[in-house]
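I have a structure here, written as C-alpha coordinates, and I will follow up with some questions on it.
With one protein chain held back, the other chains of the complex are shown just where they sit.
Going in written order, the chains are labelled A and B, and every chain counts its residues from 1.
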Amino acid sequence: MDEALVISGLRKAYPGFLLNDVSFRLPRGYIMGLIGPNGAGKTTVIKLILNLVRREAGHITVLGRDNLKDETWIKSRLGFVHETPAFYSYLTVRQTASLVSAFYPAWDNARFRRLVQEFGLPPGKRVSRLSRGTVMKLSLALALSHGAEFLLLDEPTSGLDPVFRRELLERLSALIQDGRTSILFSTHITSDLERLADYLTFLRQGEVIFSCSREEIQDQWLLVKGGNELLEEKYRPLFRAVKSTAFGVQALTATAEQARRALAGSQVLLERPTLDEIVFFLSKEQ
Amino acid sequence: MDNILEVSGLRKRYKGFALKDVSFAVPRGTIMGLIGPNGAGKTTVVKLIMNLIRRQAGRVEVFGLDNLRHEPEVKSRIGFVYDTPCFPPDISLLRIKSALAPFYPAWNENLFRRLLEEFELPAKKKFKALSHGMKMKFALALALAHEAELVLMDEPTAGLDPVFRQELLGKLSGLIQDERKSVLFSSHITTDLEKIADHITFIHEGAVVFSSAKDEILESWGLVKAGSRDIEVSDIPGLKGYRTGAFGLEALTSDVAAARRRLGPKAVYDRASLEDIMYFISKGNGHA
Partner (left out) sequence: MLKLIRKELIFNRNNLLLILAIMTAFLVYFLARAETFNSPDSPAFMMFCAFYVGASLCVTLEAREDRGKTAALTCSLPCRRKTIVAARFALTWLLMTAGLIYATALAALLPFSRISLNQALNLKFILVALLILTVVFAVFLPFTIRFGVVGVIFFLVAAQLIGLIALFLVHFLKSGRAEIFSPIGSAIRGLKFLVGPQSTSGHLVLVVAAILALNAASLFIAQALYARREF
(Lines give C-alpha, C1' and ligand atoms only; values in the text may rest on other atoms or scores of the structure.)
Protein backbone atom coordinates (compact mmCIF):
# COMPACT_ATOMS: atom_id res chain seq x y z
CA MET A 1 0.00 0.00 0.00
CA ASP A 2 1.73 3.15 -1.15
CA GLU A 3 -1.10 5.60 -0.76
CA ALA A 4 -2.28 6.90 2.54
CA LEU A 5 -5.49 8.35 1.22
CA VAL A 6 -7.44 7.94 -1.98
CA ILE A 7 -10.60 9.93 -2.53
CA SER A 8 -12.56 9.56 -5.74
CA GLY A 9 -15.80 11.00 -6.96
CA LEU A 10 -16.87 12.12 -3.50
CA ARG A 11 -20.25 13.77 -3.40
CA LYS A 12 -22.34 15.26 -0.63
CA ALA A 13 -25.20 17.69 -0.86
CA TYR A 14 -26.52 20.09 1.75
CA PRO A 15 -29.20 22.69 1.20
CA GLY A 16 -27.35 25.43 -0.60
CA PHE A 17 -24.02 23.60 -0.84
CA LEU A 18 -22.75 20.76 -2.96
CA LEU A 19 -19.52 18.84 -2.60
CA ASN A 20 -19.14 17.62 -6.13
CA ASP A 21 -16.90 14.94 -7.61
CA VAL A 22 -14.00 15.53 -5.24
CA SER A 23 -10.96 13.38 -6.01
CA PHE A 24 -7.36 13.47 -4.86
CA ARG A 25 -4.70 11.20 -3.44
CA LEU A 26 -1.97 11.39 -0.87
CA PRO A 27 1.03 9.08 -1.13
CA ARG A 28 2.33 7.50 2.01
CA GLY A 29 4.88 9.35 4.06
CA TYR A 30 3.93 12.79 2.86
CA ILE A 31 2.00 15.80 4.05
CA MET A 32 -0.87 17.35 2.19
CA GLY A 33 -2.35 20.72 2.90
CA LEU A 34 -6.06 21.15 2.26
CA ILE A 35 -6.78 24.79 1.53
CA GLY A 36 -9.54 26.99 0.28
CA PRO A 37 -11.88 29.77 1.34
CA ASN A 38 -14.28 29.43 4.27
CA GLY A 39 -17.22 27.25 3.38
CA ALA A 40 -15.37 25.54 0.53
CA GLY A 41 -15.99 22.10 1.98
CA LYS A 42 -12.71 21.25 3.69
CA THR A 43 -14.33 20.26 6.96
CA THR A 44 -16.99 18.33 5.03
CA VAL A 45 -14.31 16.29 3.29
CA ILE A 46 -12.67 15.55 6.61
CA LYS A 47 -15.98 14.55 8.15
CA LEU A 48 -16.64 12.25 5.20
CA ILE A 49 -13.28 10.55 5.65
CA LEU A 50 -14.17 9.98 9.30
CA ASN A 51 -17.66 8.84 8.35
CA LEU A 52 -19.22 11.47 10.58
CA VAL A 53 -21.54 12.31 7.71
CA ARG A 54 -22.81 10.00 5.01
CA ARG A 55 -21.62 10.41 1.49
CA GLU A 56 -23.92 10.21 -1.46
CA ALA A 57 -21.39 8.92 -3.95
CA GLY A 58 -17.71 8.17 -4.30
CA HIS A 59 -15.05 6.11 -2.56
CA ILE A 60 -12.62 6.79 0.21
CA THR A 61 -9.65 4.57 0.91
CA VAL A 62 -7.47 5.17 3.92
CA LEU A 63 -4.21 3.25 4.32
CA GLY A 64 -5.41 0.95 1.57
CA ARG A 65 -8.72 0.05 3.16
CA ASP A 66 -12.25 1.18 2.47
CA ASN A 67 -13.26 3.76 5.01
CA LEU A 68 -16.72 2.28 5.56
CA LYS A 69 -15.97 -1.43 5.55
CA ASP A 70 -12.87 -1.19 7.68
CA GLU A 71 -13.84 1.78 9.76
CA THR A 72 -12.61 0.47 13.09
CA TRP A 73 -9.31 -0.76 11.65
CA ILE A 74 -8.66 2.61 10.08
CA LYS A 75 -9.71 4.67 13.07
CA SER A 76 -7.44 2.78 15.43
CA ARG A 77 -4.56 3.96 13.27
CA LEU A 78 -5.87 7.42 12.65
CA GLY A 79 -5.23 10.48 14.76
CA PHE A 80 -7.50 13.47 14.27
CA VAL A 81 -7.90 17.01 15.41
CA HIS A 82 -11.16 18.82 14.81
CA GLU A 83 -11.43 22.52 14.16
CA THR A 84 -13.42 22.91 17.36
CA PRO A 85 -12.31 20.08 19.61
CA ALA A 86 -15.23 18.52 21.46
CA PHE A 87 -14.45 17.14 24.86
CA TYR A 88 -16.54 16.59 27.97
CA SER A 89 -16.09 19.95 29.60
CA TYR A 90 -16.27 18.69 33.17
CA LEU A 91 -13.55 16.08 32.77
CA THR A 92 -9.95 16.92 33.50
CA VAL A 93 -7.12 16.52 31.03
CA ARG A 94 -6.07 13.33 32.72
CA GLN A 95 -9.59 11.90 32.75
CA THR A 96 -10.12 12.77 29.11
CA ALA A 97 -6.95 10.95 28.23
CA SER A 98 -7.94 7.84 30.13
CA LEU A 99 -11.31 7.91 28.38
CA VAL A 100 -9.80 8.26 24.93
CA SER A 101 -6.84 5.95 25.42
CA ALA A 102 -9.10 3.00 26.10
CA PHE A 103 -10.09 2.97 22.45
CA TYR A 104 -6.60 2.70 21.04
CA PRO A 105 -4.72 -0.58 21.28
CA ALA A 106 -1.47 1.16 20.45
CA TRP A 107 -1.85 3.88 23.09
CA ASP A 108 1.50 5.05 24.35
CA ASN A 109 1.02 6.56 27.77
CA ALA A 110 4.64 7.55 28.26
CA ARG A 111 4.48 9.48 25.03
CA PHE A 112 1.29 11.20 26.09
CA ARG A 113 2.76 12.24 29.40
CA ARG A 114 5.81 13.63 27.68
CA LEU A 115 3.63 15.63 25.31
CA VAL A 116 1.54 16.93 28.18
CA GLN A 117 4.70 18.23 29.76
CA GLU A 118 6.16 19.66 26.59
CA PHE A 119 2.92 21.34 25.61
CA GLY A 120 2.49 22.71 29.10
CA LEU A 121 -0.90 21.12 29.70
CA PRO A 122 -2.16 21.11 33.30
CA PRO A 123 -3.19 17.48 33.84
CA GLY A 124 -5.60 18.13 36.69
CA LYS A 125 -7.51 21.01 35.11
CA ARG A 126 -11.01 20.64 33.76
CA VAL A 127 -11.39 21.09 30.05
CA SER A 128 -13.96 23.84 30.60
CA ARG A 129 -11.28 25.94 32.30
CA LEU A 130 -8.72 25.61 29.55
CA SER A 131 -8.21 28.34 27.02
CA ARG A 132 -9.06 27.51 23.45
CA GLY A 133 -5.45 27.19 22.44
CA THR A 134 -4.78 24.79 25.27
CA VAL A 135 -7.73 22.63 24.26
CA MET A 136 -6.19 22.48 20.79
CA LYS A 137 -2.93 21.34 22.31
CA LEU A 138 -4.75 18.62 24.23
CA SER A 139 -6.39 17.47 21.04
CA LEU A 140 -3.00 17.30 19.36
CA ALA A 141 -1.42 15.45 22.25
CA LEU A 142 -4.14 12.80 22.09
CA ALA A 143 -3.82 12.45 18.33
CA LEU A 144 -0.08 11.99 18.56
CA SER A 145 -0.05 9.45 21.35
CA HIS A 146 -1.26 6.26 19.76
CA GLY A 147 1.24 5.69 16.99
CA ALA A 148 -1.18 6.83 14.32
CA GLU A 149 -0.17 6.13 10.74
CA PHE A 150 -2.47 8.77 9.39
CA LEU A 151 -3.10 12.15 10.92
CA LEU A 152 -6.17 14.10 9.94
CA LEU A 153 -5.94 17.63 11.24
CA ASP A 154 -8.60 20.28 10.68
CA GLU A 155 -7.07 23.70 11.37
CA PRO A 156 -4.71 22.31 13.98
CA THR A 157 -2.85 25.58 14.45
CA SER A 158 -5.91 27.73 14.87
CA GLY A 159 -5.58 29.62 18.12
CA LEU A 160 -2.00 28.59 18.73
CA ASP A 161 0.72 31.14 19.27
CA PRO A 162 3.44 31.38 16.62
CA VAL A 163 6.06 29.95 18.93
CA PHE A 164 4.09 26.80 19.54
CA ARG A 165 3.10 26.65 15.89
CA ARG A 166 6.71 26.68 14.82
CA GLU A 167 7.54 23.80 17.14
CA LEU A 168 4.46 21.85 16.18
CA LEU A 169 5.30 22.09 12.51
CA GLU A 170 8.82 20.90 13.20
CA ARG A 171 7.39 18.01 15.16
CA LEU A 172 5.00 17.06 12.35
CA SER A 173 7.82 17.27 9.82
CA ALA A 174 9.90 14.96 11.93
CA LEU A 175 7.03 12.49 12.23
CA ILE A 176 6.86 11.72 8.55
CA GLN A 177 10.57 11.11 8.23
CA ASP A 178 9.94 7.42 8.84
CA GLY A 179 7.99 7.21 5.60
CA ARG A 180 5.20 5.43 7.40
CA THR A 181 3.14 8.28 8.76
CA SER A 182 1.13 10.60 6.52
CA ILE A 183 -0.68 13.80 7.32
CA LEU A 184 -3.62 15.62 5.82
CA PHE A 185 -4.23 18.99 7.36
CA SER A 186 -6.41 21.91 6.50
CA THR A 187 -5.29 25.41 7.32
CA HIS A 188 -5.72 29.04 6.50
CA ILE A 189 -2.23 30.00 7.53
CA THR A 190 -0.22 29.94 4.33
CA SER A 191 3.11 30.35 6.08
CA ASP A 192 2.44 27.00 7.81
CA LEU A 193 1.91 25.43 4.41
CA GLU A 194 5.15 26.82 3.11
CA ARG A 195 7.00 25.12 5.92
CA LEU A 196 5.21 21.86 5.87
CA ALA A 197 3.20 20.73 2.89
CA ASP A 198 4.50 18.40 0.21
CA TYR A 199 1.18 18.34 -1.58
CA LEU A 200 -1.64 20.82 -1.83
CA THR A 201 -5.30 20.43 -2.61
CA PHE A 202 -7.31 23.55 -3.16
CA LEU A 203 -11.06 23.40 -2.67
CA ARG A 204 -13.50 26.05 -3.65
CA GLN A 205 -17.28 25.86 -3.46
CA GLY A 206 -17.17 22.10 -3.08
CA GLU A 207 -14.86 21.40 -6.00
CA VAL A 208 -11.22 20.56 -6.33
CA ILE A 209 -9.53 23.42 -8.17
CA PHE A 210 -6.16 21.77 -8.12
CA SER A 211 -4.35 18.98 -6.34
CA CYS A 212 -0.62 18.61 -6.92
CA SER A 213 2.79 18.58 -5.31
CA ARG A 214 4.71 21.65 -4.20
CA GLU A 215 7.39 20.75 -6.72
CA GLU A 216 4.87 20.79 -9.49
CA ILE A 217 3.70 24.19 -8.39
CA GLN A 218 7.23 25.45 -8.28
CA ASP A 219 8.10 24.09 -11.70
CA GLN A 220 4.85 24.45 -13.54
CA TRP A 221 3.01 27.41 -12.15
CA LEU A 222 3.61 30.94 -13.27
CA LEU A 223 2.06 34.28 -12.59
CA VAL A 224 1.75 36.23 -15.83
CA LYS A 225 1.48 39.98 -15.68
CA GLY A 226 0.71 42.05 -18.72
CA GLY A 227 -1.88 44.07 -20.55
CA ASN A 228 -5.28 43.43 -22.02
CA GLU A 229 -3.94 41.07 -24.66
CA LEU A 230 -3.98 38.41 -21.98
CA LEU A 231 -7.73 38.52 -22.03
CA GLU A 232 -7.86 37.25 -25.60
CA GLU A 233 -9.60 33.97 -26.40
CA LYS A 234 -6.50 32.25 -27.69
CA TYR A 235 -4.93 32.41 -24.26
CA ARG A 236 -7.99 31.08 -22.40
CA PRO A 237 -6.94 27.40 -22.28
CA LEU A 238 -3.57 28.38 -20.84
CA PHE A 239 -4.82 30.10 -17.75
CA ARG A 240 -6.38 28.80 -14.57
CA ALA A 241 -7.57 32.24 -13.62
CA VAL A 242 -7.42 35.73 -15.00
CA LYS A 243 -7.83 38.99 -13.15
CA SER A 244 -8.05 42.56 -14.29
CA THR A 245 -6.54 45.03 -11.92
CA ALA A 246 -5.98 48.75 -11.99
CA PHE A 247 -2.45 48.07 -13.17
CA GLY A 248 -3.20 45.61 -15.92
CA VAL A 249 -4.10 41.98 -16.24
CA GLN A 250 -2.76 39.11 -14.18
CA ALA A 251 -3.16 35.45 -15.02
CA LEU A 252 -2.22 32.22 -13.35
CA THR A 253 -1.09 29.28 -15.41
CA ALA A 254 -0.26 25.72 -14.41
CA THR A 255 1.55 24.91 -17.62
CA ALA A 256 4.72 26.97 -17.57
CA GLU A 257 6.33 25.61 -20.75
CA GLN A 258 3.27 26.09 -22.88
CA ALA A 259 2.74 29.54 -21.50
CA ARG A 260 6.30 30.52 -22.18
CA ARG A 261 6.03 29.36 -25.76
CA ALA A 262 2.65 30.94 -26.37
CA LEU A 263 3.68 34.22 -24.90
CA ALA A 264 7.16 34.43 -26.38
CA GLY A 265 7.66 37.83 -27.77
CA SER A 266 4.82 39.54 -25.91
CA GLN A 267 5.39 42.22 -23.34
CA VAL A 268 4.62 40.11 -20.32
CA LEU A 269 6.27 39.50 -17.00
CA LEU A 270 6.57 35.90 -15.85
CA GLU A 271 7.01 35.25 -12.14
CA ARG A 272 6.94 32.29 -9.87
CA PRO A 273 3.94 32.85 -7.63
CA THR A 274 4.10 32.49 -3.87
CA LEU A 275 1.53 30.29 -2.16
CA ASP A 276 -0.14 33.37 -0.81
CA GLU A 277 -0.56 34.78 -4.28
CA ILE A 278 -1.99 31.51 -5.57
CA VAL A 279 -4.46 31.31 -2.72
CA PHE A 280 -5.53 34.91 -3.20
CA PHE A 281 -5.83 34.49 -6.90
CA LEU A 282 -7.99 31.42 -6.81
CA SER A 283 -10.14 32.21 -3.80
CA LYS A 284 -12.19 34.91 -5.35
CA GLU A 285 -12.93 33.68 -8.82
CA GLN A 286 -16.56 33.06 -9.64
CA MET B 1 -4.95 62.76 21.88
CA ASP B 2 -6.70 60.99 24.68
CA ASN B 3 -6.91 57.32 25.38
CA ILE B 4 -9.96 55.30 24.53
CA LEU B 5 -8.92 52.57 26.93
CA GLU B 6 -6.69 52.71 29.96
CA VAL B 7 -5.82 49.65 31.94
CA SER B 8 -3.75 50.11 35.08
CA GLY B 9 -2.49 47.74 37.72
CA LEU B 10 -4.85 45.00 36.66
CA ARG B 11 -4.59 41.88 38.77
CA LYS B 12 -6.33 38.55 38.64
CA ARG B 13 -5.33 35.32 40.24
CA TYR B 14 -6.35 31.81 39.29
CA LYS B 15 -5.02 28.55 40.55
CA GLY B 16 -1.68 28.29 38.84
CA PHE B 17 -1.83 31.58 36.97
CA ALA B 18 -1.79 35.22 37.89
CA LEU B 19 -2.14 38.43 35.95
CA LYS B 20 0.34 40.81 37.52
CA ASP B 21 -0.06 44.55 37.42
CA VAL B 22 -1.05 44.77 33.79
CA SER B 23 -1.10 48.34 32.51
CA PHE B 24 -1.37 49.77 29.04
CA ALA B 25 -3.34 52.36 27.12
CA VAL B 26 -4.93 52.46 23.70
CA PRO B 27 -5.04 55.94 22.16
CA ARG B 28 -8.01 56.99 20.08
CA GLY B 29 -7.78 56.39 16.37
CA THR B 30 -5.29 53.53 16.64
CA ILE B 31 -5.11 49.78 16.37
CA MET B 32 -3.45 47.90 19.20
CA GLY B 33 -2.38 44.32 18.84
CA LEU B 34 -2.18 42.08 21.87
CA ILE B 35 0.31 39.24 21.51
CA GLY B 36 1.60 36.52 23.76
CA PRO B 37 1.91 32.77 24.00
CA ASN B 38 -1.10 30.62 24.76
CA GLY B 39 -2.09 30.99 28.37
CA ALA B 40 -0.19 34.26 28.80
CA GLY B 41 -3.30 36.13 29.85
CA LYS B 42 -4.55 37.88 26.72
CA THR B 43 -8.06 36.47 26.96
CA THR B 44 -8.07 37.24 30.68
CA VAL B 45 -7.36 40.89 29.91
CA VAL B 46 -10.18 41.04 27.38
CA LYS B 47 -12.58 39.37 29.82
CA LEU B 48 -11.61 41.80 32.55
CA ILE B 49 -12.35 44.74 30.29
CA MET B 50 -15.78 43.28 29.55
CA ASN B 51 -16.33 42.35 33.18
CA LEU B 52 -16.92 38.72 32.37
CA ILE B 53 -14.57 37.97 35.23
CA ARG B 54 -13.94 40.01 38.35
CA ARG B 55 -10.69 41.80 38.84
CA GLN B 56 -8.87 41.67 42.11
CA ALA B 57 -7.09 44.99 41.75
CA GLY B 58 -6.56 47.72 39.25
CA ARG B 59 -8.65 50.02 37.09
CA VAL B 60 -10.14 49.82 33.66
CA GLU B 61 -11.29 53.04 32.07
CA VAL B 62 -13.03 53.06 28.76
CA PHE B 63 -14.04 56.34 27.12
CA GLY B 64 -12.88 57.93 30.37
CA LEU B 65 -15.49 55.98 32.34
CA ASP B 66 -14.88 53.26 34.89
CA ASN B 67 -15.90 49.99 33.29
CA LEU B 68 -17.73 48.76 36.38
CA ARG B 69 -19.53 51.89 37.52
CA HIS B 70 -20.72 52.70 34.03
CA GLU B 71 -21.03 49.20 32.74
CA PRO B 72 -24.06 49.56 30.45
CA GLU B 73 -22.91 52.82 28.91
CA VAL B 74 -19.41 51.54 28.29
CA LYS B 75 -20.62 48.30 26.77
CA SER B 76 -23.06 50.03 24.47
CA ARG B 77 -20.09 51.55 22.68
CA ILE B 78 -17.94 48.44 22.52
CA GLY B 79 -18.17 45.90 19.73
CA PHE B 80 -16.85 42.56 20.89
CA VAL B 81 -15.78 39.38 19.14
CA TYR B 82 -14.61 36.42 21.20
CA ASP B 83 -12.53 33.51 20.02
CA THR B 84 -15.49 31.13 20.11
CA PRO B 85 -18.65 32.81 18.92
CA CYS B 86 -21.56 31.61 21.05
CA PHE B 87 -25.03 32.30 19.90
CA PRO B 88 -28.11 30.15 20.31
CA PRO B 89 -27.70 27.38 17.75
CA ASP B 90 -31.29 26.89 16.63
CA ILE B 91 -32.13 30.47 15.78
CA SER B 92 -31.63 32.19 12.44
CA LEU B 93 -29.10 34.98 12.06
CA LEU B 94 -31.75 37.59 11.45
CA ARG B 95 -33.62 36.61 14.60
CA ILE B 96 -30.47 36.74 16.65
CA LYS B 97 -29.86 40.20 15.32
CA SER B 98 -33.38 41.31 16.15
CA ALA B 99 -32.88 40.20 19.75
CA LEU B 100 -29.57 42.02 20.16
CA ALA B 101 -29.90 45.17 18.08
CA PRO B 102 -32.20 47.02 20.54
CA PHE B 103 -29.45 47.01 23.14
CA TYR B 104 -27.37 49.38 21.05
CA PRO B 105 -28.63 52.92 20.60
CA ALA B 106 -26.32 53.48 17.64
CA TRP B 107 -27.41 50.35 15.78
CA ASN B 108 -27.17 50.85 12.04
CA GLU B 109 -29.45 48.40 10.24
CA ASN B 110 -28.26 49.37 6.76
CA LEU B 111 -24.68 48.80 7.76
CA PHE B 112 -25.59 45.40 9.18
CA ARG B 113 -27.33 44.34 5.98
CA ARG B 114 -24.41 45.51 3.92
CA LEU B 115 -22.00 43.56 6.09
CA LEU B 116 -24.13 40.42 5.83
CA GLU B 117 -23.94 40.71 2.08
CA GLU B 118 -20.26 41.50 2.00
CA PHE B 119 -19.43 38.60 4.28
CA GLU B 120 -21.73 36.36 2.24
CA LEU B 121 -23.71 35.22 5.26
CA PRO B 122 -27.02 33.36 4.78
CA ALA B 123 -29.32 35.55 6.85
CA LYS B 124 -32.14 33.07 7.25
CA LYS B 125 -30.04 30.08 8.18
CA LYS B 126 -29.77 28.83 11.74
CA PHE B 127 -26.58 29.65 13.54
CA LYS B 128 -25.56 26.03 13.96
CA ALA B 129 -25.60 25.52 10.19
CA LEU B 130 -22.70 27.91 9.72
CA SER B 131 -19.10 26.84 9.37
CA HIS B 132 -16.72 28.10 12.01
CA GLY B 133 -15.38 30.84 9.79
CA MET B 134 -18.87 32.07 9.01
CA LYS B 135 -19.76 32.12 12.68
CA MET B 136 -16.81 34.41 13.30
CA LYS B 137 -17.90 36.61 10.43
CA PHE B 138 -21.37 36.87 11.89
CA ALA B 139 -19.99 37.90 15.26
CA LEU B 140 -17.94 40.49 13.44
CA ALA B 141 -20.92 41.84 11.54
CA LEU B 142 -22.82 42.30 14.80
CA ALA B 143 -19.86 43.99 16.46
CA LEU B 144 -19.33 46.44 13.64
CA ALA B 145 -22.97 47.24 12.94
CA HIS B 146 -23.59 49.39 15.98
CA GLU B 147 -20.86 51.85 15.10
CA ALA B 148 -18.82 50.85 18.13
CA GLU B 149 -16.12 53.27 19.20
CA LEU B 150 -13.95 50.51 20.57
CA VAL B 151 -13.78 47.22 18.76
CA LEU B 152 -12.49 44.57 21.13
CA MET B 153 -11.58 41.23 19.65
CA ASP B 154 -10.04 38.07 21.00
CA GLU B 155 -8.46 36.04 18.21
CA PRO B 156 -10.92 37.25 15.59
CA THR B 157 -9.03 35.77 12.67
CA ALA B 158 -8.67 32.21 13.89
CA GLY B 159 -10.28 30.01 11.28
CA LEU B 160 -10.69 32.72 8.67
CA ASP B 161 -9.27 32.23 5.19
CA PRO B 162 -6.44 34.56 4.15
CA VAL B 163 -8.57 36.43 1.66
CA PHE B 164 -11.16 37.32 4.26
CA ARG B 165 -8.49 38.05 6.82
CA GLN B 166 -7.02 40.57 4.45
CA GLU B 167 -10.42 42.15 3.94
CA LEU B 168 -11.04 42.25 7.66
CA LEU B 169 -7.74 43.94 8.30
CA GLY B 170 -8.55 46.42 5.57
CA LYS B 171 -11.90 47.08 7.16
CA LEU B 172 -10.32 47.65 10.56
CA SER B 173 -7.79 50.04 9.08
CA GLY B 174 -10.61 51.90 7.43
CA LEU B 175 -12.51 52.02 10.71
CA ILE B 176 -9.87 53.99 12.51
CA GLN B 177 -9.78 56.65 9.86
CA ASP B 178 -12.43 58.05 12.16
CA GLU B 179 -10.05 59.37 14.77
CA ARG B 180 -12.44 58.65 17.59
CA LYS B 181 -12.50 54.91 17.06
CA SER B 182 -9.96 52.31 18.05
CA VAL B 183 -9.41 48.60 17.79
CA LEU B 184 -7.84 46.27 20.32
CA PHE B 185 -7.33 42.75 19.18
CA SER B 186 -5.31 39.79 20.24
CA SER B 187 -3.98 37.55 17.55
CA HIS B 188 -1.59 34.71 17.08
CA ILE B 189 -1.06 35.59 13.46
CA THR B 190 1.65 38.14 14.12
CA THR B 191 2.15 38.82 10.45
CA ASP B 192 -1.33 40.37 10.38
CA LEU B 193 -0.42 42.63 13.28
CA GLU B 194 2.80 43.67 11.64
CA LYS B 195 0.71 44.86 8.76
CA ILE B 196 -1.87 46.97 10.51
CA ALA B 197 -1.22 47.53 14.18
CA ASP B 198 -0.06 50.93 15.41
CA HIS B 199 0.80 49.66 18.88
CA ILE B 200 1.72 46.29 20.27
CA THR B 201 1.35 45.00 23.79
CA PHE B 202 3.16 41.79 24.55
CA ILE B 203 1.90 39.78 27.50
CA HIS B 204 3.94 36.88 28.81
CA GLU B 205 3.16 34.81 31.89
CA GLY B 206 0.64 37.35 33.13
CA ALA B 207 2.87 40.41 32.86
CA VAL B 208 3.33 43.08 30.23
CA VAL B 209 6.72 42.72 28.55
CA PHE B 210 6.28 45.85 26.50
CA SER B 211 3.56 48.11 25.22
CA SER B 212 4.79 50.49 22.58
CA ALA B 213 4.43 51.72 19.03
CA LYS B 214 4.95 48.91 16.55
CA ASP B 215 7.33 50.88 14.36
CA GLU B 216 9.51 51.71 17.34
CA ILE B 217 9.63 48.07 18.36
CA LEU B 218 10.51 46.79 14.94
CA GLU B 219 13.20 49.42 14.57
CA SER B 220 14.88 49.19 17.93
CA TRP B 221 14.62 45.46 18.57
CA GLY B 222 16.75 43.16 16.49
CA LEU B 223 18.58 39.89 16.19
CA VAL B 224 22.30 39.52 16.75
CA LYS B 225 23.90 36.51 15.10
CA ALA B 226 27.48 35.38 15.47
CA GLY B 227 29.71 32.35 15.73
CA SER B 228 29.78 30.95 19.25
CA ARG B 229 33.36 32.02 19.82
CA ASP B 230 33.14 35.47 18.33
CA ILE B 231 31.21 37.24 21.04
CA GLU B 232 30.10 36.73 24.60
CA VAL B 233 26.42 36.71 25.41
CA SER B 234 27.05 39.19 28.23
CA ASP B 235 28.45 41.67 25.72
CA ILE B 236 25.12 42.15 24.09
CA PRO B 237 23.32 45.23 25.41
CA GLY B 238 19.58 44.94 25.96
CA LEU B 239 19.71 41.14 25.74
CA LYS B 240 16.25 39.60 25.98
CA GLY B 241 16.90 36.00 25.11
CA TYR B 242 19.28 33.86 23.11
CA ARG B 243 19.79 30.46 21.57
CA THR B 244 22.94 28.56 20.89
CA GLY B 245 23.34 25.67 18.57
CA ALA B 246 25.20 24.30 15.61
CA PHE B 247 24.59 27.62 13.88
CA GLY B 248 26.35 29.54 16.64
CA LEU B 249 24.68 32.17 18.68
CA GLU B 250 21.41 33.94 17.97
CA ALA B 251 20.26 36.62 20.38
CA LEU B 252 17.40 39.05 20.67
CA THR B 253 18.13 42.56 21.85
CA SER B 254 15.86 45.46 22.53
CA ASP B 255 18.49 47.89 21.32
CA VAL B 256 20.07 46.64 18.14
CA ALA B 257 21.68 50.03 17.46
CA ALA B 258 23.59 49.84 20.73
CA ALA B 259 24.57 46.27 19.96
CA ARG B 260 25.85 47.33 16.60
CA ARG B 261 27.88 50.11 18.17
CA ARG B 262 29.37 47.83 20.78
CA LEU B 263 30.07 44.74 18.71
CA GLY B 264 30.62 46.10 15.23
CA PRO B 265 31.61 43.63 12.51
CA LYS B 266 31.92 40.74 14.95
CA ALA B 267 28.25 39.88 14.41
CA VAL B 268 25.51 40.05 11.86
CA TYR B 269 22.42 42.13 12.64
CA ASP B 270 18.92 41.48 11.46
CA ARG B 271 15.41 42.77 11.90
CA ALA B 272 13.37 40.91 14.47
CA SER B 273 9.80 40.06 13.51
CA LEU B 274 7.14 39.95 16.21
CA GLU B 275 7.30 36.18 15.98
CA ASP B 276 11.06 36.24 16.60
CA ILE B 277 10.54 38.48 19.61
CA MET B 278 7.93 36.14 21.02
CA TYR B 279 10.08 33.14 20.31
CA PHE B 280 13.21 34.38 22.03
CA ILE B 281 11.43 35.79 25.04
CA SER B 282 9.35 32.64 25.56
CA LYS B 283 11.85 30.00 24.64
CA GLY B 284 15.23 31.61 24.71
CA ASN B 285 17.75 31.21 27.49
CA GLY B 286 18.16 33.83 30.16
CA HIS B 287 18.49 37.53 30.02
CA ALA B 288 21.63 39.51 30.77
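Methods note: a residue touches a chain if its C-beta (ideal position, glycine included) is under 8 Å from a C-beta of that chain, and two chains touch if they have at least 3 such contacts.
Note that this is a predicted model, so its numbers are computed, not measured.
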{"item": "Where the missing chain makes contact, among the chains that are shown", "value": "B"}
{"item": "Contacting the left-out chain in the complete assembly, out of B:Asn3, B:Asn51 or B:Thr191", "value": "B:Asn51"}
{"item": "Absent-chain contact - pick from B:Ser23, B:Ser76, B:Asn108 or B:Ser212", "value": "B:Ser76"}
{"item": "Among B:Pro102, B:Gly245 or B:Gly264, the residue in touch with the chain that has been omitted", "value": "B:Pro102"}
{"item": "Residue ranges of chain B at the interface with the undisplayed chain", "value": "47, 50-54, 71-76, 80, 82, 84, 86-91, 95-96, 98-100, 102-104"}
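Note that only the chains that are shown with their structure count from here on.
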{"item": "For chain A paired with chain B, centre-to-centre distance based on mean C-alpha positions, whole Å", "value": "27"}
{"item": "Touching residues on chain B, where the partner in the complex is chain A", "value": "16, 35-40, 43, 83-84, 120, 122, 125, 131-134, 137, 155, 158-166, 188-191, 274-275, 278-279, 282-283"}
{"item": "Touch list for chain A against partner chain B, complex", "value": "16, 36-39, 43, 83-84, 120, 122, 125, 131-134, 137, 155, 158-166, 188-191, 276, 279-280, 283-284"}
